[in-house]
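Note that this complex is displayed minus one protein chain, with the remaining chains in position.
Then we have subunit A:
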Amino acid sequence: MKGLLRWESVLFVLLALVAVVGSAATGGSFLTGRGAFNVGSDLAVMALIAMPLTLVIVAAEIDLSVASVLGLSSALIGALWNAGWPLEAILPFVIVVGAVCGAINGFLVTKLGLPSLAVTIGSLALYRGLAFVVLGDQAVADFPESYTQFGTNPVPGTWIPYPILLFAVLAVVFGLLLHATTFGRAVFAIGANEEAARFSGIRVKRIKFILFVLTGAVAALAGIVYTLRFASARADNGTGLELEVVTAVLLGGVSIFGGRGTIGGVILAALVLGGLTDALILDDIATEVVKLVTGILLLASVFAPAVTKRLTRGTP
């Protein structure tokens, strides 16, 4: 009984519901190979960032600067491409910059002991501002097709988008990291009770620092995927995406108070959220209404645990 009532089961039902209602509302195009390809390509960017952010939130911290790191990464790609750098050099460089952005967040949180919420609201503005400093309001779009194909074409012979392939690799890596290593157990311990974790010899600061660096690097990687998919490097790419990513993580059953959550749940939640977004957009509903729905889902997913707790109180 308890197994059936797991949050992941609820997400499975939601996912099925989104698929059925979505395909009904869009006249069937939703469940075709092409439809699945579109859904997959659209949600990949958000889902990528959700992987490391899951670990950050399990450790009872938060990173609101991810969408700005994505924007900075996109702006750098554009500026360096304009400056004549080859993409082979730009892409690894951008990921290093993302890791540095994460390291700055991590330094401020662990060395200075500042709350990650306040720090990353600040770096949200700082990194987005730097993105504009780097590229201004231009859009760079003249990338070679051999690269942009990565975001617009499926793996030959299938309907699997390349970004989803990348996401699958990251999901396995972060899933193993969180659920099958001592590092992952330490992340849970930190989120459940930081003081206790420190006293039991876990190097709390170092682990948190690593988590922020990983999040920054993956956010920059997501910036690369975003830029290639839309073949457009812009400083304002991904503005506001942090809301969607945080929503996916919390909807996936990760507690905002830390110490609880699974990568599997977040993957399901990302699929639900991505599918829902695509169904609404295909149905010609404005993207702003999609944001409204995302906001309601975020609120619902943080209140659901409180409500179910109250409902099941007294029944062990």
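Keep in mind that, in the parts below, contacts are C-beta pairs under 8 Å (C-beta built on N, C-alpha and C of every residue); 3 or more make two chains touch, one makes a residue touch a chain; residues count from 1.
One rule holds for everything that comes next: contacts and distances are computed from a predicted model.
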| said: Can you work out the missing subunit's protein name as recorded in UniProt? Choose among "Intracellular sulfur oxidation protein DsrM", "Urea amidolyase", "RNA polymerase sigma24 factor" or "Autoinducer 2 import system permease protein LsrC". | reply: "Autoinducer 2 import system permease protein LsrC"
| field | Touch with the omitted chain, as defined above, among A:F132, A:W159, A:F183 or A:F230 | value | A:F132
| note | Among listed residues A:A24, A:V96 or A:A118, the absent chain is touched only by A:A118
| said: Suppose we count only contacts with the excluded chain; which residues of subunit A make the list? | reply: 62, 108, 112-115, 117-119, 121-130, 132-133, 136-137, 240, 243, 246-247, 250, 256, 286, 288-289, 291-296, 298-299, 302-303, 306
